[in-house]
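I am attaching a structure below and will ask some questions about it afterwards.
For this view, one protein chain was removed and the others were kept in their places.
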Amino acid sequence: MSVEQLYQEIILDHYRVKRNAGLRDPYDIEVHHVNPSCGDELSLRVSVADGAISDVSYDAIGCSISQASTSVMSELVIGGTPQHALELYDGFQKMIQGQGKVSLNEETFGDAVAFEGVAQFPARVKCAMLGWAAVRDALLRVQASAKEEL
Amino acid sequence: MSVEQLYQEIILDHYRVKRNAGLRDPYDIEVHHVNPSCGDELSLRVSVADGAISDVSYDAIGCSISQASTSVMSELVIGGTPQHALELYDGFQKMIQGQGKVSLNEETFGDAVAFEGVAQFPARVKCAMLGWAAVRDALLRVQASAKEEL
Amino acid sequence: MTEAYDVEAVRRDFPILARRVGAYPLTYLDSGNTSQKPAQVVDAIADHYLAHNANVARAMHVLGAEATAAFEGARTAVAAFIGASRSEEVVFTKNASEALNLAAHTLSAPLGPGDEIVVSVMEHHSNIVPWQLACQRTGATLRWFDVTEDGRLDLEAADREGLINERTKVVSIAWVSNVLGTINPVSQVAAMAHAVGAVMVVDASQGVPQLPTSVADLGCDLLAFTGHKICGPTGIGVLWGRYDLLDSLPPFLGGGEMIEVVRMTGSTFAPPPYRFEAGTPPIAQAVGLHAAIEYVSAIGMDRIAAHEQELTAYALAEMQKVRGLRILGPTEAVDRGGAISFTLEGVHPHDVMQMLDSRGIAIRGGHHCARPLHDRLGVQSSCRASLYLYTTYAEIDRLVEGLDYTGSFFSGRLATTGGAR
Partner (left out) sequence: MTEAYDVEAVRRDFPILARRVGAYPLTYLDSGNTSQKPAQVVDAIADHYLAHNANVARAMHVLGAEATAAFEGARTAVAAFIGASRSEEVVFTKNASEALNLAAHTLSAPLGPGDEIVVSVMEHHSNIVPWQLACQRTGATLRWFDVTEDGRLDLEAADREGLINERTKVVSIAWVSNVLGTINPVSQVAAMAHAVGAVMVVDASQGVPQLPTSVADLGCDLLAFTGHKICGPTGIGVLWGRYDLLDSLPPFLGGGEMIEVVRMTGSTFAPPPYRFEAGTPPIAQAVGLHAAIEYVSAIGMDRIAAHEQELTAYALAEMQKVRGLRILGPTEAVDRGGAISFTLEGVHPHDVMQMLDSRGIAIRGGHHCARPLHDRLGVQSSCRASLYLYTTYAEIDRLVEGLDYTGSFFSGRLATTGGAR
C-alpha cells in the first residue's frame, strides 16, 4: 500500500476545497469532537427539518484525511433522512475498520469510496471517522431531544 | 564461604543461651528497633551510672545472628564507658561492612570476632547490626538528655 | 488431563533452572515471590527492542504502528486470558501494588466519615496500606475479616459482627493468600458486597498465575494482578475493571496521553483504559506479558493448576513429617494454592533460609508482606516454600531433607549425635 494510494486525488481535492464548510445558522444541535492523539478538532452543526437533514455545517482543524472525510460526509448526508445518515455511518465504519477487506458500494457512498485506502493505515482510521462520529452524535442528540418533547 | 563458617559455635552458643537477656529496671532509656525486611524486633534498655554503662537489658525476637550479636554486644559494653561502647560500635560496623576485608582485634572484641564470617553474607549484615544500632541509639539519647539537663 | 504433565520439558524452557549453587542444583521454591521466566518471554522482549521499538499511541510511523499493535495486542490477550468482555477493561500498571493503589485512590475519592472499607487480616500489605491511606485521606473506616484457626476467611464471625453492611462501600480481598495458600470464596464475598451496593475488588496476584481465571465467575468489579509472578517481566501489572465502573472513576496519575484536552486552566480526561495510564506505558513489558500468557496458555492453566495441586498435596504430607515443623494455614490441598508457610521450632526463619540456601534451596523467610496475619497467628515470622509449573517432586524431597538437617543443626542434635537424616 503506497502513500499515494492513501492520498487519492478525490481526497486531496476535498481537502483543498471543503464542501459545506463554515458554521451556519439555523441549527438544532452543535457538537464538538476532538482526536486527542493528534489534536484534531471539529465543531459541527446539524439542522433537521421535515424528517430530513437540511444542513450540516462545520468548522474543522485537522489533517487532510479528517477534513476531506468530513467534507465528503456532509455531501452524502445533507438532504437525506437521519436514518439514512446513520446507516451510512455504519457502512463507512465497517469499511474503515475492515483492514482493507470490506469495500463500499460506489452508488451509495460516492466520493467516500476514496477512503478505502485509509483502512490499510490503522493510525488514520480515527482521522477518517472524526466527522462521521460527530454527525452521528449530533443526530442521536436531535432524536433524543425530539423524543423528550413528545 | 560455607554456611558452617557463618554459624560459628560461639554464635550458636550465644543464641542458645543469651547473656543479659530480659528487660530490667532501673534504666535511663529504652529504645525499640526493627528490621523491617525480616521482622526482627528488639527492645533495649541502657542504664548509665558514674560515667559507666551499668546495665544493658533487652527483649529480642530474631534470628540466631541478631540474637547472638546482641548477646555478645551486651557483654562487651556493660561496665565500660559510653564512649568505649561507641568506639566498639564503629569498629564492629567497619568490620561487618568490610566484605571480609576487615578483621577485629580479639583482645578488644572477644566473642564478636566470631561474626567476621557474617561480613561475607551481605543479607545478614543488618541482623548482626541490630543490637549494636540499638545500643548506639540509646547511648546517644542518654548523652543528649544529659546535655539538656546542664 | 489427557496427557501426562511433562515437567522436564517445561523446565528446559527456563534456562535459570539449570543453574547450580556450589555443589548443589538450584532448587527454586520462591515462585510466590517472583516466578522464573521462560526463554520465550525473554526472546519476545529482546525482539521487540531490537526490531520494533517505538513509543505508542503518539507515533504514527511504521515503528510506532508496530509498537502500538504489539502493546494493544497484549491488552487484548490479557482481556481474553481473564475472561474480560472488552480489552478496554484492561489497565496496565507497574505492578499489582499500583493497581490496588489506583483502585483505592479512585474508589475512595467520594467517601467520607461513616463509610466503611473492608479487607481481611490475611491480606498482603499492598491490599492493606493503600486502603489505610485512603481512610486517612477521607475519614472512612477500615474494617477487616478475621481468619479461622485453620487459616480460612472467618465468614461466620463477619456475619455475627455485621462486617458487611449498608455503610460498606468497598470490599477488597485476596483470591489466593500468599502466605496460607487459602483460596478464598471470592464470588460468595462479592455477592455479600453487591447485596449492600459495595464495590468488590480482588487481589488476584497469587490467583491468576495459578488458576484458570474468569472475572465473571469471580463476580468482582475490579481485579489486580502482577506480571512477574506469571512468567512475565517485572515492571508491569494489570487492573481489570468493569467498563462502566472504570468509566465512572476519576483519574489517578496525571500526564502524557491520559488526557483529552489540556489547558493551563484545567484539563479533561480520556476514556478508560487510557485515563489511568499516565506517561509512557510499560510497552516492552506488555509484550513480555503477552508472551508469558501465551506460554502458560499453551500448557493450559487447568493442567498447571492440577500439577500444583498434586505437588502441594505431596509437599504438605512430607513436610509434616519434619520434626518441629508447623504449617500455617490449611494442611490439606483442598481450596489451596501452592504457597506453604511454616515455622520450624527453635530456628528463626532467617536461619532456615540461610541453611537451605547453602544447599541451593531458595525459599522465603520473614512475614511475606503480611505482618498483620503473622501477628494474628501469633508468630513473628515464618518460612514459605512456593511452587509453580516447573517444580518437581525431587525438589520437594530436597526441601524436606534440608529442613531435617536444619532442625538438627540448630538444636545441637547434629553436634551431639553427628547424624542427619
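A, B and C label the chains in the order they appear, each numbered from 1.
Simple rule for what comes next: a contact is a pair of C-beta atoms (placed from the backbone, for glycine too) under 8 Å apart; a residue touches a chain by one contact, two chains touch by 3 or more.
What you see is a predicted model, and the numbers here were worked out from it, not measured in a lab.
Undergrad: Tell me the shown chains the invisible chain touches, ordered by label.
TA: A, B, C
Undergrad: Can you say which of C:Val7, C:Ala69 or C:Leu133 touches the chain missing from this structure?
TA: Here the residue in touch with the unshown chain is C:Leu133.
Undergrad: Which residue among C:Val10, C:Leu111 or C:Ile283 touches the omitted chain?
TA: Considering all chains, including the one not shown, the answer is C:Ile283.
Undergrad: So which bits of chain A touch the chain we can't see?
TA: Output for chain A: 2-3, 6-7, 12, 15-16, 37-41, 61-67, 121, 124, 127.
Undergrad: Residue-wise, where is chain B in contact with the chain that is not depicted?
TA: Here the touching residues of chain B are 34, 36-37, 122-124.
Undergrad: Where does chain C touch the missing chain, residue by residue?
TA: Against the missing chain, chain C presents residues 15-16, 19, 21, 26, 28, 30, 33-34, 36-37, 39, 41-43, 45-46, 49-55, 58-64, 93-98, 100-101, 104, 121, 124-130, 132-133, 142, 144, 226, 228, 233-237, 251, 253-259, 261-264, 266-267, 278-285, 350, 353-354, 356-357, 360-366, 368-369, 371-372, 375.
By our rule, only the chains that are shown with their structure count from here on.
Undergrad: What whole-Å value do you get for the distance between chain B and chain C if each is reduced to the mean of its CA atoms?
TA: A distance of 37 Å separates the two centres.
Undergrad: Calculate how many whole Å lie between the centre of chain A and the centre of chain B, each centre taken as the average of the chain's C-alpha atoms.
TA: Those two chain centres are 77 Å apart.
Undergrad: Could you state the distance in Å from the CA-based centre of chain A to that of chain C?
TA: Distance between chain centres: 46 Å.
Undergrad: In chain A, what residues contact two or more other chains?
TA: none
Undergrad: At least two other chains touched by the same residue of chain C: list those residues.
TA: Not one residue of chain C touches more than one other chain, so the list is empty.
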